[in-house]
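Every protein chain but one is kept in place in this view of the complex.
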Amino acid sequence: MRLERREGTTFALIVSAPLAAIAVALMLSGGLIAIAGANPMDAYFEMVRGAFGSRLSISETLTRTTPLILTGLAAAVAFRTRLWNIGGEGQLYAGALIAAWLGHSIGTTVPSPLAILIVLLSGMVAGALLLLGPVLLRIRLGVDEVVTTLILNFIVLLFVSMMIEGPMKDPLAFGWPQSVAVGNEVLLPKILERTRLHAGLLIAVAAAVLIWFVQSRTVFGLETRAAGLNQKAAAFAGVALGPTLLGVACISGALAGLAGAIEVTGLKGYVTLDLSPGYGYSGIVVAMLAGLHPIGVVITALFVAVIFVGADSMSRALGVPSFIADVIVSISLLTMLVSLLFTSYRIRR
Amino acid sequence: MDSEPVLELSGISKRFGALIANDNISLALHSGELLALLGENGAGKTTLMNILFGHYTADAGVVRAFGKELPAGRPSAAIEAGIGMVHQHFTLAGNLSVLDNIMIGTERLSLLRSDRSAARQKLAALSQRFGLQVEPDRLVGTLSVGEKQRVEILKALYRDARVLILDEPTAVLTGLESEKLFATLKGMTETGLSVIFISHKLAEVMSASQRVIILRSGRVVAEKRTADTDRAELAELMVGRRVTRPVKREQPPGAQVLAALNVDVVEDGRKTLDNINFSVRAGEVLGIIGVSGNGQASLGRLVCGLVGASSGTLVRDGVETRRFSPRSLVKAQTARIPEDRNAEGAIGEMSVWENTVLERIKNSRFSSHGLVNRTACKAFAADIIGRFDVRGGGPDTGTRNLSGGNMQKMILGRNLAAAPELIVANQPTRGLDEGAIAAVHAQLLASRSSGAAILLISEDLDEVLALSDTVQAIFNGRLSDPVAAADADAQSVGLMMAGIWGSADAA
Partner (left out) sequence: MIEAVEILATASLWDAVLRIATPLIFGTLGALICERAGVLNLGIEGIMTLGAMVGWMTVYQGADLWTGLLVAALCGAIFGLLHALLTVPLGLSQHVTGLGITLFASSLTYYVYRLALPVASTPPTIEPFQPLDIPLLSGFPFLGEALFSQTAPTYLAIFACLATAYILARTPLGLAVRMTGENPHAVEAQGLNPISIRIGAVVTGSALMAVGGAFLTTATFNSFFPTMVQGRGWVCIALVVFASWRPAKALLGALLFALFDAYQLRLQHVVDQAIPYQLFLMVPYVLSIVALIVMSRRAKVPQALMAPYRKGER
């Protein structure tokens, strides 16, 4: 038995890959739910109800979707050029920290829309700068960016911890490690009354469309794809690998930084160490499930958000530990990798 | 033949997707015989030998060694049965020593200690007996290609091979080294070993083999005693039809288009080109001939704009520079045919249209303000597909699905579409069959007639002599002085390829 490359891939095959992956992941996780003493079908029903059952739950799901779209795009953009940015979590926190600091100090010196723009842009710059280091190390010295971006996540979290216990500590937070809050004038507008859903969702979706356009219609998009698929051939055709990689790094880091800035200005108003329940890492799963397609990212981010929001209420109802959400998501990453393989290979005896 | 065959293949068939690589092939090898397996690129020779050795599993057919059937798909069984294989692409680890490379797989994995001194002795005895000198403690990565091949042969002998299979063994050797190799092989057959060598070179098949089996399109088309045949007959059997390569016509050259003056290139801290000089004029073909691995890759990268000169000057149309860039070359009407189609020339996962425009995407015809003009790009691709007879798909086809010959036509097409001034062709016919080779030659000569300057880098002596006006040999990163192709013959150029040329440091 061996694998043989398919001559071509059909659209149906591409779309069915994530569906098959998710189905298998849900089946496997169902076994774990059963071990916890619950009926898997009931559990999944509870999850869907928890995610879509009411106006509030829908808004919560969409609120969760927002950062996942952005970190998912960050991973998708980078992975397409074979830039393994695993530092989304750190870049998110870097963006959040800068956003909180600027959002707190910018005050009313500039009109509100401009202030929001400045705060979000600064978050993007912070995320991009954080990724530039590892990428330069890769280009100049051949240092594997996977390890450096991973390790930077820990350094950034310690830095955030240092800042919110030190210079940026909120004196009114009863000693909790929490940053100062941003001013009202930089808060993103809500898009659904009496919920937490904010305009960040629109920004995230717009970012996905923009990335899709850049990738499929521009010279830069063509060059980044070429560089990702075959460095030698791309260089032969005159694609400047270094600058292309740096460009991609800026976009990827900026997207993750934007996720952090939006969480602060749209949702929390300040930075804590539990601002992100691993959005940076989940973004990798979101991107892979979407086959690295930017529009697909919006859909798979929603899926992952449904799992997380749904698992919380399912856990309350059925007593299954809510960690099951992480289990489902991580298994679907592995099953997706396998089903992606079968879109370009088939088994031959 | 009167003796029992030592090796017998019967009814071997193998299919890769739609391609039938081997179609019901049968052959036998007798003790002490030196058998040539002759065929064009893509005739199925390597596939057949890989099945025999167990790298591939045949769809049908059996292999018998010394009368016993070999289990399919197990190299260990082939080795045990006394079969040794020397692959065209050596299967060696450069970071390990010669001894390590030879010992791998020879001892039980459960042993608590390798017996290296015994291995050393056995290796020394073999080296002595067959005249294959190696230093057991050298790192393989530091050896020359000829030495690496010796290690490969010793690896097989170390496993007590009685049958030796060599896949295109002379592809990387100079004429002298090849002669020495065949002398060694002949000596081996005299001691009772049997040898099969794969080749597409008629000269060496005629001079070295006792019997020749000719493969074409996956089938055995003929079997001859070498003494009973001649080159012309073999050529016709191998190609199956009369393919005549186009012939160059004399024409006076024009002005200088490209030149290198005392150029050194250093890559990864190693000097790969050493004080080279050359000059190509319009309407002229300069052939750079040499055995693989003497700096051709580096020369290719230099003239294709991927590396710069560390010292010396490049001249293009009278303008001096240290380094070209791919995009400026393309803009200046330079056609660049890369050495490795699959690694450099095209991106398999991208469509044909993307591959045709990638190197000229910034041209205002194909993009404006950073936006790709897909209609124009696809029209360009369709034009090339039509004009250069690229078969197997349209502009939107995945490039991976094209055959080697059609991929090369696509690469030629995108380069030659707009009458280039300079063509850099690095191994333009490597791995192509005779029909495709003739087509490539015709394209190059047509460009020459319309005034293009052509720098041809090739390992194929016949090709260089047929196409070039002037020939320079490359050896160890140095270039010989140019000689007129009209005054050169296979023997004199053969010496030049071994680094022996009149001027300068012939030592």
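A and B are the chain letters, set down in written order, and residue numbers restart from 1 in every chain.
Everything below uses one rule, namely that contacts are C-beta pairs under 8 Å (C-beta built on N, C-alpha and C of every residue); 3 or more make two chains touch, one makes a residue touch a chain.
Everything quoted here is computed from the prediction, not taken from an experiment.
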Displayed chains contacting the withheld chain: A, B
Among A:Val143, A:Val205, A:Ile299 or A:Leu318, residue touching the chain not depicted: A:Val143
Full-complex contact with the absent chain, from B:Leu37, B:Leu52 or B:Ile79: B:Ile79
Residue, one of A:Met41, A:Leu158 or A:Ile295, that touches the chain absent here: A:Leu158
Touching residues on chain A - with respect to the absent chain: 2-3, 32, 35-36, 79, 84, 86, 137, 141-144, 146-148, 150-155, 158-159, 161-162, 165-166, 281, 284-285, 288, 319, 321, 323-324, 326-327, 329-331, 333-334, 337-338, 341
Where the missing chain touches chain B, by residue: 50, 53, 55-56, 74-80, 85, 87, 89, 91-96, 100-101, 103-114, 155, 159
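The rule is simple: only the chains that are shown with their structure count from here on.
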Euclidean distance of C-alpha centroids - chain A vs chain B, Å: 47
Sites on chain A touched by chain B in the complex: 4-5, 7-8, 217-223, 225-226, 229-230, 232-239
Of chain B, residues touching chain A in the complex: 16-18, 304-306, 325-327, 330, 336, 338, 340, 343-350, 354, 358-359, 361-362, 367, 370-372, 374, 398, 400-401
